[in-house]
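All protein chains but one are shown in place.
And then chain A:
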Amino acid sequence: MAPVWTDVRAVLPSTVCEFPLHFSEKIELSVLKVLELARDELYSEADCPAAAQRAQVIIDYSWEKLNTGTWRDVDKEWRRVYSFGCLFKVLSLCHGNPSQYNIQEAIKTCDMGLLMGAAVMDNILQRLVGVLRNKMKTKSPNRAQRSEEPCSKKVKLDCVSKPVINPAHAVPRIHCPSLERFRSDFLDPQKPVIIEGITDHWPAFAEHPWSIDYLRTIAGCRTVPIEVGSKYTDEEWSQKLITVNDFIDRYIIGTAEDGVGYLAQHQLFDQVPELKEDIRIPDYCCLGEGDEDDITINAWFGPGGTVSPLHQDPQQNFLAQVVGRKYIRLYSPDETKYLYPHQSQLLHNTSQVEVENADLVKFPDFSKASYQECVLQPRDVLFIPQQHWHYVRSLELSFSVSFWWS
């Protein structure tokens, strides 16, 4: 195996001229000076003891800019600066003979740049992760509870209640409908349905069946955002950034000490392209107006007991279940008057009512709302029409993939 630095260096442009640092006027000259010093040092023969610190200065300064104002208002230039900071930090970590710890730190840094920054130099951070991943020695299965069968594992919250579906309220199921049939019977009238038989060809079920061990191999060392807390409307709810390995150890296999953790609403497949190859965009998305590039694909991975409170989204949704089962309840937008949405700007798409533990004294009209429900199984794809209220609770270890399209 070639030394780490050789392979990392090969990803960089060969000359300093091919490493431009062009930014808009928004970026102050003082920061630009630090960026240029960091870049120039890379191409000089001299040893650079201050390189790590310089990278950190760039990261810390741009981090402060990223946290000023709303995310929407953050100038993309500062996100690019942040990515450059991450790049320089990665390079200083990989110098010489980096330890496994340093390589993991470098991967984490690439991930921070990918998550919070904006692509620079032809998405160099993504290319670096590709190189560094192969330098990580795979985690040896030295823990007590390691198994190929995710469902057989004794995971947390075993006492998760299994709901019985009332046939009067069941979401209808259909097997491989034609595009026309789907459009006329479900898309146009905006009716939920579970589509069967359209994911069997996914590598996630065939060549590379998804399991905890598979996820560790493909993405164990990658840093992802995790939601901690029983649901996002709770005061105690927070987000943290940890590796997939840590998430699995602490929140999937581990004891309930750390609370409920959920890798939710994360564009994991942009971050880990290898996983994207295991899934396919449902054909029915072509019935929408947007391009394939406009489709947002999110991963939802967590133990039994994760809850997404009743809420609505502005786009059509195909929710594909890959591992484990989820209880889902759906309310049409016509029922909104019975659902008590929060007043605040931040949460106006979320109901105040706890669907499986409704306070009918506080929310009396909730019992008037008509609904549909289902237990979504692996290989099922649930069509959730735009603005349809939905509540989701995982019944066991679960991995879902959602496709938001218009």
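To be clear about the criterion, contacts are C-beta pairs under 8 Å (C-beta built on N, C-alpha and C of every residue); 3 or more make two chains touch, one makes a residue touch a chain; residues count from 1.
The working rule: contacts and distances are computed from a predicted model.
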Among "Vacuolar protein-sorting-associated protein 36", "RCC1 domain-containing protein 1 isoform X2", "Serine/threonine-protein phosphatase 2A 55 kDa regulatory subunit B" or "Myotubularin related protein 7a", UniProt-listed name of the chain not shown: "RCC1 domain-containing protein 1 isoform X2"
Residue among A:Val4, A:Leu35 or A:Val57 touching the omitted chain: A:Val57
Contact with the hidden chain (one of A:Val16, A:Leu241 or A:Leu347): A:Leu241
Contacts of chain A with the absent chain, listed as residue ranges: 28-30, 33-34, 49-50, 53-54, 56-57, 60-61, 64, 67-70, 240-241
